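One structure below.
All protein chains but one are shown in place.
Take a look at chain A:
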Amino acid sequence: MRSYGTFLWKEWTEVTRNFKLLWIPLVFLLFGFSEPLTSYYLPDILEKFGNLPEGTVIPIPHIDPAEVIAATVSQYEFIGMIVLVAAFSGTISKERQNGTATLIYARPISFTSYYLAKWTVGVIVTFLGVVPGLFISWWYTGMLFEYVEIEKFFSFVGIYLVWWLFVLTVIVTLSAWFRSALATVLSFAVVILIPIILSFVGNYWPMHPWKLTSYAIAWMRDGVDSNDIWITIGLTVMISLFLLWLGIIGAKVNTKKAKIS
């Protein structure tokens, strides 16, 4: 595992050089700030730009602070996912395509270290975005409306991060197995398309990774836990571990696909 440190360093230099370490967290932060603000100023915005007839009174329902954080989450579920897929779906496959891989594969490397280093850096970058972003959202929501209890908020973040771990594992594993373009398409299918399909048909099947987000939000809202949550978390962690293993195999098997330039 000594090569793990070397690979980690290589990946780390790479994400700093191509600014991923900077812009990905910034994008998440941006939505952490903007969602509470939008909710807060929505009445004003409607009044100023909504072209409503003179004297219209919009009854604004009492806003539940958990609702505002949930709005941030729904931005993350869409834009955050796009950003992440775009940033990491080429992480292994691109090295095979542009010839970097030939420099790496020429040595007797440990594919476990190689894969895990990529995965680790991906996780760090993602968490540096999601965690501060959510915290900012919590803080701003507290300032503008009221605070969500911090314990509930932390349990929410904890559960939610399991979902992001799963997402990242899927993306990196797909990148290990397929070409960049295909990996990107498949990643989008997994993180954006499947949730949409499941939201139509998945009501009768309470335990799968795609449920994690709604469980996390439900926990923040009501503070209740049910057995389903724990089983879902366990299941997701197990699937992620399996995917990690599959990814390492994939990285190894596909060495022959590396383009020699």
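The working rule: a contact is a pair of C-beta atoms (placed from the backbone, for glycine too) under 8 Å apart; a residue touches a chain by one contact, two chains touch by 3 or more; residues count from 1.
Going forward, contacts and distances are computed from a predicted model.
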| item | value |
| --- | --- |
| Protein name, per the UniProt record, of whichever chain is missing from view ("Transcriptional regulator", "histidine kinase", "Ethanolamine utilization protein EutN" or "Cellobiose transport system substrate-binding protein") | "Transcriptional regulator" |
| Contact partner of the left-out chain, one of A:3, A:34 or A:110 | A:34 |
| Residue of A:86, A:131, A:235 or A:249 touching the missing chain in the full complex | A:86 |
| Interface residues of chain A (partner: the chain not displayed) | 18-20, 22-23, 26-27, 29-30, 33-34, 37, 82-83, 86-87, 90, 94, 98, 136, 140, 143-144 |
